[in-house]
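Notes follow the structure.
A single protein chain has been removed from this complex, and every other one stays in its place.
As written, the chain order gives the labels A, B, C, D, E, F, G, H and I, with residue 1 at the start of each chain.
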Amino acid sequence: MLFHVRMTVNLDPALPAEEVADILSREKAYSQQLQASGKWRHIWRIAGAYANFSVFDVADNAELHAILSGLPLFKYMQIEVAPLVRHPSSIRDDDS
Amino acid sequence: MLFHVRMTVNLDPALPAEEVADILSREKAYSQQLQASGKWRHIWRIAGAYANFSVFDVADNAELHAILSGLPLFKYMQIEVAPLVRHPSSIRDDDS
Amino acid sequence: MLFHVRMTVNLDPALPAEEVADILSREKAYSQQLQASGKWRHIWRIAGAYANFSVFDVADNAELHAILSGLPLFKYMQIEVAPLVRHPSSIRDDDS
Amino acid sequence: MLFHVRMTVNLDPALPAEEVADILSREKAYSQQLQASGKWRHIWRIAGAYANFSVFDVADNAELHAILSGLPLFKYMQIEVAPLVRHPSSIRDDDS
Amino acid sequence: MLFHVRMTVNLDPALPAEEVADILSREKAYSQQLQASGKWRHIWRIAGAYANFSVFDVADNAELHAILSGLPLFKYMQIEVAPLVRHPSSIRDDDS
Amino acid sequence: MLFHVRMTVNLDPALPAEEVADILSREKAYSQQLQASGKWRHIWRIAGAYANFSVFDVADNAELHAILSGLPLFKYMQIEVAPLVRHPSSIRDDDS
Amino acid sequence: MLFHVRMTVNLDPALPAEEVADILSREKAYSQQLQASGKWRHIWRIAGAYANFSVFDVADNAELHAILSGLPLFKYMQIEVAPLVRHPSSIRDDDS
Amino acid sequence: MLFHVRMTVNLDPALPAEEVADILSREKAYSQQLQASGKWRHIWRIAGAYANFSVFDVADNAELHAILSGLPLFKYMQIEVAPLVRHPSSIRDDDS
Amino acid sequence: MLFHVRMTVNLDPALPAEEVADILSREKAYSQQLQASGKWRHIWRIAGAYANFSVFDVADNAELHAILSGLPLFKYMQIEVAPLVRHPSSIRDDDS
Partner (left out) sequence: MLFHVRMTVNLDPALPAEEVADILSREKAYSQQLQASGKWRHIWRIAGAYANFSVFDVADNAELHAILSGLPLFKYMQIEVAPLVRHPSSIRDDDS
């Protein structure tokens, strides 16, 4: 089941550089593990912004929430979720 | 080059059913041709809305605009465009 | 799987009374059938507004969209969808 | 009498972990006591957000305000209240 | 139980003058009857706007909704409702 | 002359408790003195919010501003002012 | 007593030209009479918009509302009112 | 050439009182010098707000920006600028 | 003197095609004449939108307003104006 997610990161500019580096390192590992598993199907950086558009393929709402609330950056992000369905004009067998 | 696009359709409820059917039929053919060509890489319906999230893979801004302004539904839609770039955490060779 | 939905109805005041009555009659039957089936778990009118908060219990995003886009009032409504999950403080076995 | 409430939590990321844990522990106990009493009829986590939708069944506005302003998280939350009434299409004897 | 209500009237400028006069005449009678009964405790015009702030004193949410949805201008208005409670600094015995 | 005022209080959660208590104590005394004088005609707490709706009866704009800017909570509040006039449907001799 | 007013005109482009001309002619006469009387102290067109900023000098809220609601363009305008007071840094005897 | 400016001041409540007093004293002197020169033609306090509406009469955009960015409160203010022109209904020779 | 202008066109989809063609033809001629004169220094289409960003180089606010209000599409457009000044980091002699 697919969900569209926009994540916008708001890091306090006063946060120590090492702390930021640590959070970002953990965030990257977390994201890549989920991409490798197929659950985090797409992630694109939005040009000019500290933000991304992502598409998740999960079993249900609960799995989506577990993934998002487990993000190392979760408490520094604004997150918008939209459930997706197959578009009637889509020509693909697998819409993900 | 990738662009994220949200299209929201606002059809006047008073529009005659045949006129709507004609526009939608042309819209579907137009979209499917572009999907087949690889330029319209993704299209998802947003659950509960007459709207979609799409990702386009085009040569430049001009091609993107030509595609969007050529949509049969163009004058009935609100369109938001965001240029995309590869995300630094992405594990895919081809981000599209 | 639960979804929270807010529906706001925007009927053109110039719509003929019989047409409105027909739409509303079909809307009521449609809603009551889904309530009886257990898929439309809650529906509350918002005091002072032509709007409701509802909770749906559906198999997936696709079923949610099929239900919402099939509403006789669909093209006259603004709809906001939010996927729900069990709250960690909930004391109920069945959160619906 | 039913009220729909959306609570969004905005905790300062710099708040010490022990202080957060203490507030959340008290919040959970407070919420569960009210759920057990039947006054806090529903609570759902919104997927991807530090927020919930709740439904309260209280005697009057004053009781609602006493409950909400007594929340241990009250000063860290943004709260939106909407009074509810029975929906004319509802099939349930007890709308709560 | 008190509720604060803001009503903003949006009449189509193309509506025939007689139709407007009829609606407004019924609206005035309806409002004055409720004022006389004590349920519509306050009504003020907002200077420069076709809008009012009102305070209702009703038994419950259901009575409030019945009154508001029965307004002859209901389908031409945008209505915002806020439940009120006694303010801790109030010096009045009767807060209405 | 009547003015409708909405005051929303935004106190920094990190403000020391004694400092808050001192400000609130002065705020209450200030408000009650103005209520007793008849200038602060109504004050209602908005349920679920740290906010109030008030109605002031003052000689002119200058007196209104002097009262509002003298509030001990002034620098912690967001204030919205709307001038009021007698509503043409009002049945009261004294609209305050 | 001074009030700042922003008026934004929204004329339906489909309105017949003669009807527009008639309304605008009456609007101009109405405005100039009030300017001559000293009550409409300032009126400026906002560059690039069909809108103006004005300052009124009236006895009270009631006179302001009578003037604004009497505008021939009233039902085609969006109006925002802000009560003004002497600025503490002003060097003028007459602030109007 | 006239410009309409709205300035809203957002001073951190935690700023030391002496620092605030110093800034405000310099702000007042700066404003009064410009009023005396005729460049700052009007300044009004908005009742209930820490904000003003002003009208500037300057040679060009550059002079306006030099004046505004030189305000001692500049970095604490939100500023909205609108270029003004003579209103076609104005009866004054000098619109300032 | 430079001004930044965003123009968004909102043509009623029901407008007859010939009427639209006539307006657009006059709009194009009008725009090109001003571009040739040097007053309309830049015009860019915003990709995916019926909108443009433009830069005007005019003598004063009055000339800007005369140009904008003379646009054949004026009554179908939403226009946002921002006065520009030389940027302190600019390396160009002529900033236009």
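Please note the rule applied: a residue touches a chain if its C-beta (ideal position, glycine included) is under 8 Å from a C-beta of that chain, and two chains touch if they have at least 3 such contacts.
All values reported here derive from a predicted model rather than from experimental measurement.
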Residues of subunit I (touch criterion as defined above) contacting the omitted chain: 2, 4, 27-28, 31-32, 35-36, 42-48, 52-53, 55, 82-92, 95
Logged for subunit B, residues touching the omitted partner chain are 1-3, 60-62, 64-65, 81-86
Positions on subunit H where the hidden chain makes contact: 5, 12, 61-62, 64-65, 68-69, 75-76, 79-81
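The rule is short, and it goes like this: only the chains that are shown with their structure count from here on.
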Across the interfaces B-I and A-C, which one involves more C-beta pairs in contact? A-C
Between subunit E and subunit H, centroid-to-centroid distance (C-alpha), Å: 39
Enumerate the residues of subunit F that touch no fewer than two other chains. 2, 45, 47-48, 61-62, 64-65, 81-86
Pairwise touch list, complete, is A-B, A-C, A-D, B-C, B-I, C-D, C-E, D-E, D-F, E-F, E-G, F-G, F-H, G-H, G-I, H-I
